[in-house]
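Part of the complex only, each chain left as placed.
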Amino acid sequence: QEKTLTISVYAFAQDEYKKMLYDPFEAQCGCKLVVETGNSVERLAKMEANKANPVIDMAVISMADALQASRAGLIDAIDTAKLTNFDKLYDIAKDPNGDGMSVGYTFYATSIVYRTDKMQIDSWADLLKPEYVPHVAFPNITTNQGPPALFMLGEALGQNTPDLKAAIEAVAEKKDDIVTFYVKSSQLVQLMQQEEIWAAPIGRFSWAPFTKLDLPLGWATPKEGQTGGMNVMVLTKGTKNADLALQFMDYWLSTEVQTKLAEALVDSPANSEVVVPDEVADNITYGEETASSLKLIPSAVALDNRDGWLAEWNAKVGQ
Amino acid sequence: MSDASFLLLDGLTLAYGKTTAVEGLNLSIRRGELVALLGPSGCGKTTTMRAIAGLMPVKSGRIVLDGRDITRTPANRREVGLVFQSYALFPHLTVFENVAFGLRLKGMSGKPLEDKVLAAIASVGLSPFANRKTPELSGGQQQRVALARSMVMEPKVLMLDEPLSNLDARLRLEMRTELQRVQKESGVTMIFVTHDQIEALALADRIVVMRNGAIEQIGTPEDIYNRPESAFVADFVGFENIFALKDGQLVTPGGTVPIADAPADTAALAWRPRAVALGDGPFSGVVRSSSFAGSAREYLLDTPLGPIKAEADAAHPAHDLGDTVSFGLPAATAATLRRFG
Amino acid sequence: MMQKILAPLTLALVMLFLIGPFAIIVAASFSAGDTLAFPPQGFSLKWIAKVFTVESFRQSFAMSLFLAIGGTIAALILGIPASYAMARYRLPGAETVRFMVSLPIIVPGIIVGLALLRYFVIPIGLSITLALFLAHTALILPYAVRVVSASLANLRSDMEEAAVLLGASRLGAFFSVVLPNIRGGILSAFILGFVTSFNQVPVSLFLSGPGVRTLPIDMLGYMEIVFDPSVAALSSLLAFLSIGIVFLAERFLGFSRYV
Amino acid sequence: MFQNRAEAYALALPAAIFAAIVFLIPVGLLLSEGFRSAQGWTLSAFVDFFSQPLNQKVFLRTLKLGVMVTAAAAVIGYATAYAIVSLPPGAKGRMIGLVVLPLMISPVARTYAWIVILGRTGIVNQALMLVGLTDEPVRFLFTETAVFIGLLQLFLPLMIISLISALENLPKDAVPAARILGANWFQVFWKIILPLTREGLIVGGTLVFTGSLTAYITPAILGGSKVLMLETLLYQQVTVANNFVAASVIAFLLIVMSFSANILLRRIATARNRK
């Protein structure tokens, strides 16, 4: 009887993960991996639904979702002593929410991808310029990029409160002009290629496919800085495969795996021992310095305001 | 078991839910007889046959076949054959397989089966078609397959529901002859339904005229054709001019009319168009329409007795529309009816 | 005269509207470019080839195939007797039965999926696969009943009576006479059910779990991650498969009579 | 007609019971959630739902698009079905095949094709600019227009097929009879064809309307979050907001809408027969 480990991950780059992570791990542990994919909200909802009878053993989700899951009692503390690679992590990744329930495995910057021949982006607020806004796709509030983008927009407008009111207001004013409030960043490549859009705030992990387009595209460095996020690993409460799950997490955090994933431009490494060539470093979010310069929304702020943001967004932008 | 009541329907009452279709029907059929059920649409002909076949529950009364009460015997054990108006052939099977169907269920197989089936097919002249699927046959051929399929089971009674009504005139005549031949050769007791009086007259040994779920008259074709007992039957077999008789007088829409030699014990008198003595008699009428009918010419007369249908040989000079013509209604050429209605 | 020009023109435009997107999909399948675009950038078979290398497609294809075949068979096993009862028996409440089995057409699929998830999968622990199977069976049932009923209506009931008079039992008559003659209808129902189930999205939207998802959901998921023409290639392959099957069915059974 | 009742039930009930268990019970429970609260039965979920302008807007939009798609499908459907019915048998079969063909193609793929067609550099815009109807590319994507076009393409075949069967059942020679009595083509349509094919229109109309209400893929992909419809809103409520009460309110609305359309149309259809 083979052991089975069920994991829930983001749906992108599954081919690379399979090659660099899943297959080697299966070979190593002599167990079978079952992979479920989806976006983090979806998967969280399912964990909630299956609380009494967990299906998933471990999941990777966003920092804020990890905090929510922990508050909802869906996850267990991670015994970091069992993670041999734990000490190699950047400090910010070691316990992002400060509750011992999650470990970061990658982080990313969020900025703006844009057509360098059509526009110039110096500030987040440039997105809403009348001549640019009809060519902009903005992340929906429900995505992981939504709140950070609004957060930076608020910063640019000089009115950055945790409720994001000013930023939402500003977007709402232009909502008819904005091409779409995207939910899936993969679509943006198509829209960019069709010249449907010229610019969109995205996470660095979505950047690679754009570079393959035959278009003059750039990664903006706005004066307000870049924002971003961190994805973390969590352990489902009541799972019967905790040890195996920890073994898997440790493997994922190993220098070898993290390096491979970084070189394939899949995940930016959270392991500080990873060294990559320059052309790779240019395309990911690399290095302690970069990591600590990102203006992240603290998980607690995100979580406490999330309902408010959604309500505000739905009332102003949604309709 | 007397051959005289080989099949006995005894006080048969049949109903669909609350609608009674046949009520208290009594009928006795001899072995080997060819009986026609004749009657207008909805009079219960099909219903009666379905009850005999066991496809219709009997509400009250009995059905006795060859001395055995089969009132409650399931349809598949009655030894009764029924040829449906639609033939109800199995379209997915060949002629051979259609005919073999019942025999196979009886457990027959191999050479004996084949011989018997091929003989049956040959007897209806379809040997060249044995391996055709039935939808590829013409209407008349299909009918013969249905006939062979029932006959091969050697049923005690073979019933046919309007076997000819789907055929065109020419084929109909042909199939009539065919049916008669098969029945004479096999000696099977046969009941067939028709609403065509000519067909019943031409084919049957005995005719049962039905009306509203009951029997109106039973008799030989000559009886029915020449000696109808009621106005209903007379009307059905082509007596166009029918009048009640009261105290030796005809009761007409124009009042009562005395008539010579009126027979006693008679409720009504009926004349076919050709029995009306045209050009000779005490009455007169105006020609309202006239039509050429091949060997004869038919006239519709407006008369004090109401409309009268008369016929004259086509050789006679024709009367024109609007002409006044005299005519007689001789009691000698009339059919005498026991019931008016 | 007016018809001579107007009718073909209408037909041409409508067909363009209906078939055009399909043409785009097919064209994109053979594109050498990395995105869906029309006209396609060059010609290659790489996307067609890629379809066969994506493991999740293989898994979800197997799942969809299982649901479509299994669900359709189950729906026919339930639906044929029900249609037969409604066609041949004086059945009090026939309308209620007809209504019940046709409900799945009226109720939005997403609601069914959600309801099953919430009341069967979560509390009872019913497996996702079984829930999907039940949902797809229910979804196909109305089509099965409709098509089979139509072919039963075209089949004269006196054929069964003739079989009984020749000595067959009721059940025997059904299998020897009725079934062979509604074969075409049953096959049409099968195809219709298969296609419906295979392309079904809303019902399956909530009913997915680790390693368990239907092909359309998987395609949707894939498109959300990678926007390349491999989904177009997959759709073309599937479409040609369905068209081939339907063409043969129409050719040999007159399938469109029952739709 | 067989009369054995027990046999009839034995045949018919499994299907009915299956539908009840897999369908009626869970869906009923789901719908009931919209009416339950800690205090007992209540309509407050509905009041809450409609008190939000977004929800009102989505509700009205769904209704509007449903009606528009149905109306457009009816108009185009008649023209197409009539043209197809008058074709000789062979060509007719092929045309029906072409009409049915889109139903064989995954709606996921069909919808994505529209992204290509309706884009700023897509065929439609290229054609429009070529003809000179517009200088600037028109924005179709993520608008109601795109959703409308996508839904129409998705459901038009159903309308055409129902109308074809209705037109084929048109009493033989009714159209030539009207012609001989002096009717021009327009009069023939209004006075003869329309009244006599109303049933087909109703069947097709119900299918198209219900389909448009309950489609998920098309509004999700072609409309996105700017053109939310009830179905996409429901999905969002469940997956993002985890709000099952709102979801069951939407479910209830959707079911009520499709049922009312069905009953309303059926009423109209039978009113004619009863008169």
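Each chain gets a letter, A, B, C and D, in the order it is written, and its residues are counted from 1.
Heads up, the rule we're going with is that contacts are C-beta pairs under 8 Å (C-beta built on N, C-alpha and C of every residue); 3 or more make two chains touch, one makes a residue touch a chain.
Here the structure is a predicted model, which is why all the values come from computation and not from measurement.
**Student:** Note that one copy per chain kind is shown in place, then state the copy numbers for the whole complex.
**Tutor:** When all chains of the structure file are included, the formula becomes A x1, B x2, C x1, D x1.
The rule we apply is simple: only the chains that are shown with their structure count from here on.
**Student:** Leaving subunit C out, what are the touching components among the remaining chains?
**Tutor:** Ignoring subunit C, components are A, D | B.
**Student:** Give the chains in contact with both subunit C and subunit D, ordered by label.
**Tutor:** Chains in contact with subunit C as well as subunit D: A.
**Student:** Which chain is the middle one, judged by CA centres?
**Tutor:** Centroid comparison flags C as closest.
**Student:** Tell me which chain's centre, taken as the mean of its C-alpha atoms, is farthest from subunit D.
**Tutor:** Result for max centroid distance from subunit D is chain B.
**Student:** Could you give the separation in Å between the centres of subunit A and subunit B, each centre being the mean of its C-alpha atoms?
**Tutor:** 89
**Student:** What whole-number Å value describes the gap between the mean CA coordinates of subunit A and subunit D?
**Tutor:** Measuring from centre to centre gives 38 Å for this pair.
**Student:** Express in whole angstrom the distance between the two chain centres, defined as the mean CA positions of subunit B and subunit D.
**Tutor:** 56
**Student:** Subunit D: which residues touch two or more other chains?
**Tutor:** In subunit D, the residues touching two or more other chains are 3, 115-116, 122, 238.
**Student:** If you look at subunit A, which of its residues touch at least two other chains?
**Tutor:** 190, 194 - these are the residues of subunit A that touch more than one other chain.
**Student:** Give the pairs of chains that touch; include all such pairs.
**Tutor:** Result of the pairwise touch check is A-C, A-D, B-C, C-D.
**Student:** Given the complex with subunit A, which residues does subunit D contribute to the contact?
**Tutor:** It is residues 52-54, 57-58, 115-116, 119-122, 139, 141-142, 224-226, 228, 236, 238-242 of subunit D that touch subunit A.
**Student:** If we count contacts the way the header does, which residues on subunit C are in touch with subunit B in the complex?
**Tutor:** 90, 156, 158-159, 161-169, 172, 176-177, 180-181, 183
**Student:** Touching residues of subunit D toward subunit C in the complex: what are they?
**Tutor:** For this pair, the touching residues of subunit D are 1-5, 7-16, 18-20, 22-27, 29-30, 76, 79-80, 82-84, 86, 93, 95-110, 112-117, 122-123, 153, 156-157, 160-161, 185, 210, 213-217, 231, 234-235, 238, 244, 247, 251, 254-255, 258-259, 262.
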